[in-house]
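In what follows, a single structure is set out as structure tokens and then discussed.
A single protein chain has been omitted from the complex, and every remaining protein chain is retained in its original position.
Labels run A, B and C following the written order; every chain starts at residue 1.
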Amino acid sequence: MATTIETPRQIKKEVLDKAVIRFCGDSGDGMQITGNQFTNTVALYGNDLATFPDYPAEIRAPAGTLPGVSGFQVQFSSGDVYTPGDSVDALVAMNPAALKMNLADLKPNGILIVNKDDFGETDLRKAQATSNPLEDHSLDAYRLFAVELTRLTRVALQELGLDAKSMDRCKNFFALGMCFWLYNRPMDSTVRWLDDKFSKKPLLAEANKRAMKAGYSFCEATEAFQISYEIPPAHLSPGTYRNLSGNQALALGFVAASQKSGLPLFQGSYPITPASDILHELSMYKDFGVTTFQAEDEIAAITSAIGASYAGALAITTTSGPGMALKTEAMGLAIAVELPLVIVDVQRGGPSTGLPTKTEQADLLQALYGRNSEAPIPVLAAATPGDCFWMAMEASRIAVKYMVPVILLTDGYLANGAEPWRIPKLNELPEIPVKFVTDPTNFHPYSRNPATLARPWAIPGTPGLEHRLGGLEKQDVTGNINYEPLNHEHMVRLRAAKVEAIVQDIPDIVPVGDPEGDLLIVAWGSTYGAITAGVNAQRALGKRIGHVHLRNLNPFPRNLGEVMQRYRHVLVPEMNMGQLVLVLRSKYLVDAQGFNKIQGRPFKQAEIEGKIEEILD
Amino acid sequence: MATTIETPRQIKKEVLDKAVIRFCGDSGDGMQITGNQFTNTVALYGNDLATFPDYPAEIRAPAGTLPGVSGFQVQFSSGDVYTPGDSVDALVAMNPAALKMNLADLKPNGILIVNKDDFGETDLRKAQATSNPLEDHSLDAYRLFAVELTRLTRVALQELGLDAKSMDRCKNFFALGMCFWLYNRPMDSTVRWLDDKFSKKPLLAEANKRAMKAGYSFCEATEAFQISYEIPPAHLSPGTYRNLSGNQALALGFVAASQKSGLPLFQGSYPITPASDILHELSMYKDFGVTTFQAEDEIAAITSAIGASYAGALAITTTSGPGMALKTEAMGLAIAVELPLVIVDVQRGGPSTGLPTKTEQADLLQALYGRNSEAPIPVLAAATPGDCFWMAMEASRIAVKYMVPVILLTDGYLANGAEPWRIPKLNELPEIPVKFVTDPTNFHPYSRNPATLARPWAIPGTPGLEHRLGGLEKQDVTGNINYEPLNHEHMVRLRAAKVEAIVQDIPDIVPVGDPEGDLLIVAWGSTYGAITAGVNAQRALGKRIGHVHLRNLNPFPRNLGEVMQRYRHVLVPEMNMGQLVLVLRSKYLVDAQGFNKIQGRPFKQAEIEGKIEEILD
Amino acid sequence: MATTTLPPLTKKDFQTDQEVRWCPGCGDYAILSAVQSVFPELGIPREKFVVISGIGCSSRFPYYMNTFGFHTIHGRAPAVATGLKLIRPDLEVWVATGDGDALSIGGNHTIHMLRRNVGLKVLLFNNRIYGLTKGQYSPTSEIGKKTKSTPYGTADRPFNPVSLAIGSEATYVARTVDVFMQHMKDTLKSAAAHKGAAFIEILQNCNIFNDGAWHDLTEKEVRSEHVVQLEHGKPLIFGKNRDKGIKMDGLELEVVQLGNGVTEKDLLIHDEHHPRASYAFVLAHMEHRPGFPTPIGVLRNWGDVPRYEDVVTTQIKDVIAKKGAGDLAKLLLAGDTWEVKA
Partner (left out) sequence: MATTTLPPLTKKDFQTDQEVRWCPGCGDYAILSAVQSVFPELGIPREKFVVISGIGCSSRFPYYMNTFGFHTIHGRAPAVATGLKLIRPDLEVWVATGDGDALSIGGNHTIHMLRRNVGLKVLLFNNRIYGLTKGQYSPTSEIGKKTKSTPYGTADRPFNPVSLAIGSEATYVARTVDVFMQHMKDTLKSAAAHKGAAFIEILQNCNIFNDGAWHDLTEKEVRSEHVVQLEHGKPLIFGKNRDKGIKMDGLELEVVQLGNGVTEKDLLIHDEHHPRASYAFVLAHMEHRPGFPTPIGVLRNWGDVPRYEDVVTTQIKDVIAKKGAGDLAKLLLAGDTWEVKA
């Protein structure tokens, strides 16, 4: 292999409207950090982007093996970006295992950077490779750059007097430097980040910086690449931006809801992938008066939150599928006593423990119906990482306005994926007015607000409001235990009507794309990006398609049924076996068809387009 | 009040085809025993019948108060009986509270027997009665017999030297004796029962017998009633009969399944109304090798059952709504490891703790969809108390044949209600063949039976079959942990296909009544009796109605969709807000309409008929 | 505060209009009455009291207390109360629970609440049976007991609630009996004075499903022989004629007859503030041995552990004191940001 030698003397710089790059290597190779740094840099430069971190499953695999491979993909563009990209233009693979797991996604003639030093006997065996891909011509279809990342990094750091292990830990920054050169990006934001992160260990900061710069100059000097690329800034709507993952966005959203409502935020949670980061984030915001309680289990997590809500806090509980299952009995209690509560389910692959680090949308029916008896509950779903911020606020607003527990669904893809997020001004945030009752004169714990059907929020400690709550059926208004047949029917219908009443706050939907036509795509959650990209592409080919992306899954927007009538076909793509489509067909008797992918990974734009063509061509 | 004097001298004996009688009084008055004894007697005589015990809620109310009232109603007939009856011909009310709570159901000019001695000042106050109904003419519309039950009972027992308290405890048998006379029934079976029950306390047996006989002779002597009634035996299909409640039937059914499969029966359960009696029953059958484990909670109940199933037992777990909610996470495990298990949910009123002693059918959607991710599970429902026996066997048969957990739904009405049950001969019972793998040669824990898709049942202790099970996604056949996208989709679809495969064991449905016509009623569970009675009555008027009562709720019988097409209307009566109808509309896009009653009590025949008329007239 | 100037509260102030729905003769009545008479004596305004319960006959308790009350779900009262306390440490929160509610389905929440030392007063109504569900055995039922669910007798060794609590690092552990009204009131008052988690086992009779559960300890003729009352600073003496005492020799307790040589000085002098949890553990275990009485009173009263809610709220206060109250605008703008110009 002597790519370097064959390279021509002068270097073209090509301007593209978008590029997709993926860093992959062993869990220990720091691929997530590398990806995040590259992402920050292109973001700061002004590109729109979407990322897809793909961790190994919730197990620790031996270094260099296939299950240990970790990846981070980012698509960045001068136009709008909706997905991390179906396939990649440039792939950085730190070892044979990573190469084997990721090569399939590299475009023909795509750029492939590998660490030549990690393709020894044992490395290949660990990757269960029968022959050495660097030599068996299996990579001929790509622009291969086999670089001695390890050796070159050591060379670059030799004066620093670090041990070999520490030096080798920097090789991902050497690769990062190469990519910065390849896409004509400055290194300063990463330099800043390193100085800050290793402020206590300046030597390590220095080492990583040198490695990165060495990678950059390596390209410069050796002219390794015949070409470099330039992706101009995107025309995002003006404002201040930051990168945000879904879990970070949720945390910020709940803090914002707490500030706007004037209620202290309480989070009762038990760690579970991929929801744990919400707890990690919120536990840092003590200066916002946030109380985080790591409970002994999910049941204590939700019931402690119910206790906090009873005490007058903005109470939330966060979990994923298996934890959701454990919370269902207590949700019934919150419904019966009509206390506000937000339950966040960051969906993951199942059933049972399933695929903890993979994404799925299969908890919708559980959210809608997974409780004993008639226990209706409002259900919301976020569509993008940034949307998680707004949905956290909306879920909180509904909960306290209607005195009702609310379920908010996200998933592993939203939780860990990041996108540029325009930071709202405080005055752009919704108001969340809250009033506790304080006046004992004819106070009744179950009296009703005629507009919302909400009962008063009467918190302990308020003189004269002493009253009893409980999970037994009760008489309306007085709240006294009551088992009379007609009262029960009245209460069951009342609890349902209360949830229905929320529809008054939901704007009628206006489909994106064609307001009527041949195909309406109705979807929810993290499929937003792929569907938007797919619909845009197909409409550009002249197809008449509309797209409705539901954030309100219970109740639905008022005009949903009517809107569906305006199209010849209704298609419902979901990362499950067909859950939203089940509800739509039943409620509206419309022959909506499901399009289902249950692979623990998001839809690709091409899959959406393929299905559209299948239906319309 | 001098009814007795006004009675004419000689007594008519009227022959009727059916009668409804209700005994009601304080929880302490022994109304359940009284009702059961009357039931046994008419049953032994050969009448068809249906009973409705109505206990006070799960609370102990002070004696004589309204919440303390307990009732027992029985309809018995020379024809077929499907319900306990909408209204009663004869009401026995032991105190003012009982009278107040039950009078509304007594037919105009119906027979009303009250204990005159319990209508004093305080009795009336406890019943929150403003005036004495025995004097305020509020009972003029009925044939009132105000009898001094207390005094007359004491008189009858005076020689026995019992204290007043013990004597008064016998007054219900005085009333029972009167009813035996009124309906021309012999007392011998009750005499036998008393001798047996009080074999250790002969004095009490004697006292109760005397009280009963005194009540009987009181009618004879005083000719209290101008009339007595005769209800000839019914023409039940020949055989040996016994009375059976739904919970008893379940217990017998599981013992039978254990015997037919040759597997030891294991029940993991945590007490909860109205399911506890199943545990009480099975804990007595140690001679059948039954192991009952009262676990620390519902989660331990189901997980211990999973452990027992893993060990090779016929494992069941029994509960009601709130307990079901707690079991959902573990159900996912049983689905993922594909072990047989029967989960019984005796539904009760909710949400949350709700109405523990009242009946409801609102756990269907929880049973179908109440688990995280795609976790399909077969769901069965029993239609009558006796049917619980057969459904227990069927659920067990499916579980072991397909290596899958199965949910069996009953409800509080079936659990406590009783009906004459024709005792099957052993050769009428279904076979439940089971074979454990024992041969290690190419054994794979997830290999498949092509017909059922079941994996082999390889129990610990079998040499050479050492293998690992778990809740993480796995590769088919080998069972090794596997997170590959396509494998996950394959496994999700396979678990669904396995449940679907059960349809091969489900006979096509043939509607009762008209095979096609104006209205098809599709229903499930304990609504069977009221609907059957209502449909018969309306068809007798010439209406063209069919009735499909589903025992298989997942999967549905193969021809269900086609059958529904044969009728102009499809009506789905349920004791919930419309759960089965939701699924039917979605699956078959048929405009089925719900008819919903959420009052903690069964439908009345009249309510069904009223709805039919509303639709067809 | 204003309330102090109001007329002092009386027992009546803590009674509700709700009809009390326990069986006539149930031990719960006495406990209710004791609590209703102790609360007014605590000098705490009524609106500050919250009674939280799970499910069970005992858990009906809040309905009969004219305070804030929450009848939650089976076994979860300690968790609900923990959430409440974390937001409102100023409230006086009492938990009413049963042997099934607290030790069977709720066992995990109970032990975690105790180790965290949440400032709750826990009244465990121990009738050694499931009352509300009509008579199945509980985790405190004696082994071999025949109940509705164990017609041939239970196979389970029971918990000793007091040892379990001590093993869970409880800072306050006491035991009293439904029929010893004065002792019950004194114990409740002592518990009320404890800052952290106070665990009180109340031996209670269920005259319907487990009548006589505690007759050995409550019947006139025998009680003085079978019960030893622990009083801080006093020797352990019992017996009809108070002529028996308990000696402690190392780990060994010994029942001794007073007189001829043996005097009170030779007996174990109770120290409820004993620094070692083992001390209370030793006392708790005497009842398991033939010839030994059952100790009632305060077994352990270790004041000097901070309450969970105080640690948590102090942490928040400290951060705010150090960083200043959080500024939402700043928070949203944190991290790497960039401008997009119009």
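Following the convention adopted for this analysis, a residue touches a chain if its C-beta (ideal position, glycine included) is under 8 Å from a C-beta of that chain, and two chains touch if they have at least 3 such contacts.
No experiment lies behind these values; they were computed from the predicted model shown.
Trainee: Identify the residue among A:H280, A:K425 or A:R568 that touches the chain left out of the display.
Mentor: A:H280
Trainee: Quick one: say which of C:L9, C:L120, C:A165 or C:V227 touches the chain that got left out.
Mentor: From the options C:L9, C:L120, C:A165 or C:V227, the contact with the absent chain belongs to C:A165.
Trainee: Decide which residue listed in B:L16, B:V155, B:L203 or B:L236 touches the omitted chain of the complex.
Mentor: With B:L16, B:V155, B:L203 or B:L236 as choices, the missing chain is touched by B:L236.
Trainee: Which of these, B:G30, B:G323, B:G471 or B:G513, touches the one chain of the complex that we don't see?
Mentor: Only one of B:G30, B:G323, B:G471 or B:G513 touches the chain omitted from view, namely B:G471.
Trainee: Which one, B:L112, B:L250 or B:A308, makes contact with the chain that was left out?
Mentor: With B:L112, B:L250 or B:A308 as choices, the missing chain is touched by B:A308.
Trainee: Of B:S87, B:Q226 or B:Q259, which one is in contact with the hidden chain?
Mentor: Only one listed residue reaches the unshown chain, and that is B:Q259.
Trainee: In the complete complex, the non-displayed chain touches which residues of chain B?
Mentor: Per the touch rule, chain B residues meeting the hidden chain are 40, 43-44, 46, 189, 193, 236-243, 252, 255-256, 259, 264, 266, 268, 285-291, 293, 295-297, 299-300, 303-313, 315, 329-330, 332-333, 337, 422-426, 459-472, 480-481.
Trainee: In the complete complex, the non-displayed chain touches which residues of chain A?
Mentor: The missing chain touches chain A at positions 58-63, 65, 67, 270-273, 276, 279-280, 283-284, 286, 292, 294, 296-298, 322, 352-353.
Trainee: Touching the missing chain, which residues of chain C?
Mentor: Contacting residues on chain C, toward the hidden partner: 104-105, 107-108, 111-112, 115-117, 139, 152-153, 155-160, 163-169, 248-252, 276-279, 281-282, 285, 305, 308, 311-312, 315, 319.
The rule we apply is simple: only the chains that are shown with their structure count from here on.
Trainee: Measuring centre to centre with CA averages, how many angstrom lie between chain A and chain C?
Mentor: Once rounded, the distance between the two centres reads 45 Å.
Trainee: Could you grab the centroid distance between chain A and chain B? Build each centroid from C-alpha atoms only and quote it in angstrom.
Mentor: Chain A and chain B have C-alpha centres separated by 47 Å.
Trainee: Hey, how far is the Cα centre of chain B from the one of chain C, in Å?
Mentor: The computed centroid separation for chain B versus chain C comes out at 40 Å.
Trainee: Can you pull out the residues of chain B that are in contact with at least two other chains?
Mentor: Within chain B, residues 67, 322, 352-353 contact more than one other chain.
Trainee: Out of chain C, which residues touch more than one other chain, so two or more?
Mentor: 55, 73
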